[in-house]
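A short worksheet on the structure shown next.
Note that this complex is displayed minus one protein chain, with the remaining chains in position.
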Amino acid sequence: MSLSNLIDDWSRYRKGREEGGFHDYEHMWGMSIDLNKCIGCNACSVACYAENNLAVVGKEKFEKGQGMHWLRVERYWDEPDLGEERTSEFQQHGASFLPMMCQQCNAATCEPVCPVAATYHTPDGLNAQVYNRCIGSRYCSNNCPFRLRYFNFWSYYEDSWPAPLQMQLNPDISVRDMGVMEKCTFCVQRIRTVKDTARMEDRKVRDGEVQTACSQTCPTGAIEFGDMLGMYDPETGVAETRVTKMWRKHQVELGKTKQNKQTPEMRGYRVFEFLNTDPCVMYLDRVREV
Amino acid sequence: MSFSKIKRRDFLKIMGWGGVGATLVGCDLPTTVTLEEGKEKVVSYLMPEEYVIPGVGVWYASTCQQCPSGCGIHGRVREGRVLKLEGNPASSVNKGRLCQMGQASLQAHYNPDRIAKPKIRRGSSLVDATWEEAYGLIAEKTANISGSKFAWMTGSVSGHQSVLLQAYLESIGSGNHFVHETINNAVWAKVCQDMLGDSNPRIRLDKAQSMLSFGADFLGTWGSPLHFSTEYAKFRTSPRGTLIQVEPNMTLTGANADLWVASRPGSEGALALGIANQLVSKQGLSMSGLPNSVQSLIRSYTLDETVTATGVDADRIADIAATLKRRSPSVVLAGASAQGHEHGYQCVAAAMVLNVILGNIGKTIESNGEFAYASMAPVSGNTHSLVSFSQAAADKRFDVVFFSGVNPVYTAPKSLGLKESLANIPFKVVFSHFNDETTAMADVVLPLASTEEDWGTHVAPYQAGVGEISIQQPLMEPLSTETRGFGDIVLTLLKKRKETAYEGFADYYAYLRNAFSTIPAEHKNGASDEQFWTDVLAAGLIDVGVKKTSLKVKGVEFDMPKEMGNSSAMILAPSARLGFWDGRHANLPWLQEAPDQISKVVWDSWAELHPSTAKKIGVKEGDMVKIASASGEINVKVYIYKGVHPDVIAVPLGQGHDAGFSRYAKDRGVNSLSILDPKVDKMTGELALYSTNVKVTKAAKTDDVLVRFGGSETQVGRKLVSTIPADVYERTEGGDHVA
Partner (left out) sequence: MQNNEVYKDINEDLKWAQINKDVLKSMENPRKGYWISVAVCLFLISFAVVGEVYQYNVGMGAANLNWPHMWDLYIATFIFWIGMSHAGTLLSAILHIMNADWRKPIYRFAEAMTTFSLMTAGLFPMIHLGRLWNMYWVLPYLTDRGIWPNFRSPLVWDAFAISTYLTSSALFLFIGMIPDLAICRDNARGWRKKLYTALSLGWRGDDRQWRNFRRTYLIMACFLIPLAVSVHSIVSSDFAMSIMPGWAVTSFPPYFVAGALYSGCAAIITLFILLRYYFRWEEYMTIAILEKTAKLTFAIAMVWTYLNLIEFASVWYGHSAADKEVLLAKFFGPYAPFFWGMIFCGSVVPFALAFEKLRRHLPTMMVVSILLNLGMWLERWMIVTPTLSLSYHPIAHDVMWPSWVQWFIVAGSFGWFGLLFLVFVKVFPSVSMYECKEMVLHRRELANKEISPVMANNPGGGAPATGVSSKSPGVEGS
């Protein structure tokens, strides 16, 4: 870091503070996950394993809680003290499924605590994890309220991919070794590829051009992925992406601790919004006929 | 794989010269031949092969073979290796989506436990052999065989493989083709055939406003799960459909239901008739068009009668009927847990009667049309074939049997005695990827090329009104030089039988290529032959259309047994999951590590119990229970939750494989199919999977623990998943939905 860098960073920071918004960002990748559509089938999770070289740790290590599922599908049963459920003999409204990947918070709690700046915010609005820089203090994971950071407690490359399984490994991203933290990257390698292609073709990235592995494979299309800053489409003349449309429709805004919804019943919400981490993933309420 | 026989360049092409693969494999490179010795010429990816751009992934279309649904896929190929699968957006089956089994297909392809060489039985063990030896032996054994002594057992099969397979059976003069799938819709198909005149009607979830499903896990295992998942998304967008699921233990579909009703297995038919009675008596719907006997049957299922027969609340039954009427059009489906009884046909038929009464036929249940090329049409498997094959084997009717795409030794209940009666078959040939239970009993093992290495054409059994032939093409060079494609093997076998018609084809590719040259011109859109073939490969499929048909409601008489066996005994529910399917995917580490959708168990089998039952037996989560049926017993750990009927113990399928199958499935869990009673549905002959009475007792705990994902079963009051009522959703989002 040179002095001029420091000064540049400072002025960028000042500008951001004074003017607000995300104008310094090239993109602001975000998601919208519709829990009305999510069926909890796990396709997204396995697609993530396939795309991101996630280690299979085996039963013993999974039991210890050392699984590496960047995208986990959580399943909750309705709580017994919620009105009618109290006396119910059965789970009569089914289950609640919640696919959880790194929420790519804009005020990420993991970032300030890393002693070596191995996790930081990119100009793409991503919460990046630099494996090479990580020394494994694991502070970031402790400070993640969503518990979405996974640590390489062991060395997995020998056990997880016995030959020829290792040939499936995606060469676009690394296989992490023992002692580093890892987490969902919003398929940064796919974003990279698309951005490079767009640059080579001297154009801007189009909406829908980047698909994360999970949103691509989701059987019900519950996961929408796109640029929160909007993308100008010369054909339609609209600067909205599918994701910004969803966020606008459900009246959820980035950068707010408390959403001031005009229609409070709109379904959008962010998990643990009160913690003010400003996640880039919006969930839409599950719907049930009561 | 013998390194001395393959050229270095081929080797590098397979291995991918670059990226992680090369580094990891690097240490395995043969050191006997070096550049310094001048024996080899190394060509790096600086001078890549044609069509290969190092570092750039290219997507090729193919077809998924993980379950019989036949989804179109795109495989990402980089430096000669296939790295990732995605759905093919052009495919009408899955519309670009892919389930976890499809994703994990790569691990079947790259599996470390794949069979790499043909094997021939010498004494008690299988030893490596050459293809010539294997073919020679098969030719010798089948030389003078009479057609009735030969049989071929397959999984669901379609397309040109089906054509060749039939040709081979014909060349022997045999009609013994057994098509077996444990997870099937055979009873539903039979009822549809009988009542609607079409065994495979189209279900319009997108049009339906409400859905009543008797154990049809259409999001997981029923019909074409991915297709129905995409349709389900439409069903749930405004105006949002209501899903009511009736089943003994919660399936993936049940977990997404607005109302989940636990039913004692076997009572589904009674419940359907009770709802029909309500629809007629309270909701004013007509049941004209139904045979008189059925009408009186419905009349006999008054509310009180139904409550007694099913144990479901009267209010609830009336409610369901009212909802179905109010939210019209509706659709009523029936699946595994409804059909798995000795009166399974009646249960499904009763569900179909509801469709008739509700007037759904023609609205939400339409004709799918008929696939134009009968010889390529999909042949769907069932369990009736397993039962009759077991009987025939026990009767020593066969001398030579081929197995492909099935693992009957695993899927057949022990009570059928299949494993023992296989000894009566002198010569068993198994086409296989893995050393599964059936392969282990083979006399000749023919190692198959994986889905990602093989050619083929597939016709999906359930297509929404289209007739697509989906292409399966190799996404990479075979990992082993000693595996062969299914089509290639059958073609060779045909040639060995001196079938002159096939002499002209060098291999299966040539056969397919030729088949597409000879396709009627109307499908080619005026393209040249070469162009057409390229287009088909690029698209991954070609729609050849369907013959339009229409549904005709026919009155079918059936009765409903009032007495349903010993009503106090526990019933075993061998429920199936999107994941291990019928156990065939237990060797895929991704799927072993993916927590089960409902119980979140990993790497294991488990038994689902209702809390009240668990209390009665005196077990807590993770405790071991002994489940004993008349045909055997299994010990399994329990998971306790409120998504299972108190009279039911559900043990999902998948685990309990023999040690030889896979390092990943070794010593894991139990196979709940193994202890089923040999009961069959009396009308169709299908195995009655949900009708085995069992005794459940607490067993001694072992060191082996039940590993589940997740520290909490509830949200402990935190707003992680919040739920709103459907009417609020309709008010705020009705009509202007963002697609």
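Here the chain labels run A and B in written order, and each chain numbers its own residues starting at 1.
To be clear about the criterion, a residue touches a chain if its C-beta (ideal position, glycine included) is under 8 Å from a C-beta of that chain, and two chains touch if they have at least 3 such contacts.
Only a predicted model underlies this, so the values are computations on that prediction, with no experimental measurement involved.
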Looking at B:S238, B:T714 or B:T732, which residue reaches the missing chain?
-> B:T714
Using the definition of touch stated at the top, determine which of A:V56, A:M101 or A:C114 touches the missing chain.
-> A:C114
Touching the hidden chain in the full complex, which residues of chain B are there? Just list them.
-> 709-712, 714-718, 720
Touching residues on chain A - with respect to the absent chain = 1, 61, 64-67, 72, 74, 76, 100, 109, 112-117, 133-139, 141-143, 145-147, 150-155, 178-181, 272, 275, 277
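As a convention for this text, only the chains that are shown with their structure count from here on.
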Seen from chain B, its contact residues with chain A in the complex are 15-16, 18-21, 24-25, 28, 55, 78-79, 81-87, 94, 96-100, 102-104, 106-107, 109-112, 219-220, 225-226, 229-230, 232-233, 236-237, 240, 242, 245, 250, 252-262, 323, 479, 578-579, 589-595, 597-598, 600, 602-604, 610, 612, 641-643, 646, 663, 668, 705, 707, 709-710, 712-726, 728-729, 731-733, 738
Within the complex, chain B is touched by chain A residues 35-37, 39-43, 45-47, 49-51, 53, 56-59, 62-63, 67, 69, 72-80, 88-98, 157, 160-171, 174-175, 213, 216-222, 242, 245-246, 249, 263, 265-267, 269, 271-272, 283, 285-290
